[in-house]
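For this view, one protein chain was removed and the others were kept in their places.
Right after this comes chain A.
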Amino acid sequence: MSQTDDSESWDLEIEPASGFFDLNWREIWQYRDLIALFVRRDIVATYKQTILGPIWFFVQPILTTITYVVIFGNVAGISTGGIPKILFYLAGITLWNYFQECLMKTSDTFILNQNLFGKVYFPRLAAPISVVISNLFKFFIQLGLFLVAWMYFLIQPENDVNPNITLLLFPLYVLLMSGLGFSFGVLISSLTTKYRDLRFLIQFGVQLLMYGTPIVYPLSIVPEKYRLLLLANPITSIVEAFKYSFLGEGYFSWLWLAYSFIFMVVCLLLSILVFNRVEKTFMDTV
């Protein structure tokens, strides 16, 4: 009996954690319904039992924009490079919010899903993937808000808003932001299962990273000698290119966009690799 068993095919083999990159993409595809349902759950559950519902998606960026206009624009008097202040901050906030949400929410993957992961098997990567997608939904709603404001300024000729052909690159910006947010978050989530210390650093680290990205100021007012340092941050060139495409003012560079892209790919591979390692035994250490 056992001889014939060995020669026959088995549907599933459970073996000790081995191999560095044995991620089963087909399996993730098989579980695409689960990812879709996770996304649905995240979106539906967030605003259940609220009166305003999805309108809350608008409230936060509007309030943040007003705050920034007052503090950074008027009190501190930071230049926005000729772009209307509201539009300038709204653009930065919309884009940054997406990145930050992706990062923060995926960085809690293991700890938040401890119970679920401890009880049933499904490709673990489904959880962070669904987070990125459900945040994409939120991002598009907030982008709608930005677009409304953008149109408003666009039809008033006295404003200096010059969208251009690079607008076609918009999907690339979203891809880059998703990829970076996802891979940072997943990397952190993998490391926090064992070393909880990192969790305390994230809040602070994300805040710091925002000031290291031209969100509340344009890259153009940064002194030349620091500019390279800022551009080493892969998000800088994306934010700047986004502003350039929509508003006509910003630093657009194919070179630095390529840099961001490569950075994202490397991070993505690294994070999935680490995640994959951790996923197999995280229940023992979490």
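Here is the rule we go by: a residue touches a chain if its C-beta (ideal position, glycine included) is under 8 Å from a C-beta of that chain, and two chains touch if they have at least 3 such contacts; residues count from 1.
Operating definition for what follows: contacts and distances are computed from a predicted model.
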Protein name, per the UniProt record, of whichever chain is missing from view ("Transketolase", "Hydrogenase maturation factor HypB", "Thiamine phosphate synthase" or "ABC transporter ATP-binding protein"): "ABC transporter ATP-binding protein"
Identified contact with the non-displayed chain, of A:58, A:122 or A:170: A:122
Residue among A:45, A:165 or A:255 touching the omitted chain: A:45
Residues belonging to chain A that touch the chain removed from view: 1, 5, 8, 10-17, 31, 33-34, 36-38, 40-41, 44-45, 48-49, 115-122, 194-196, 280-285
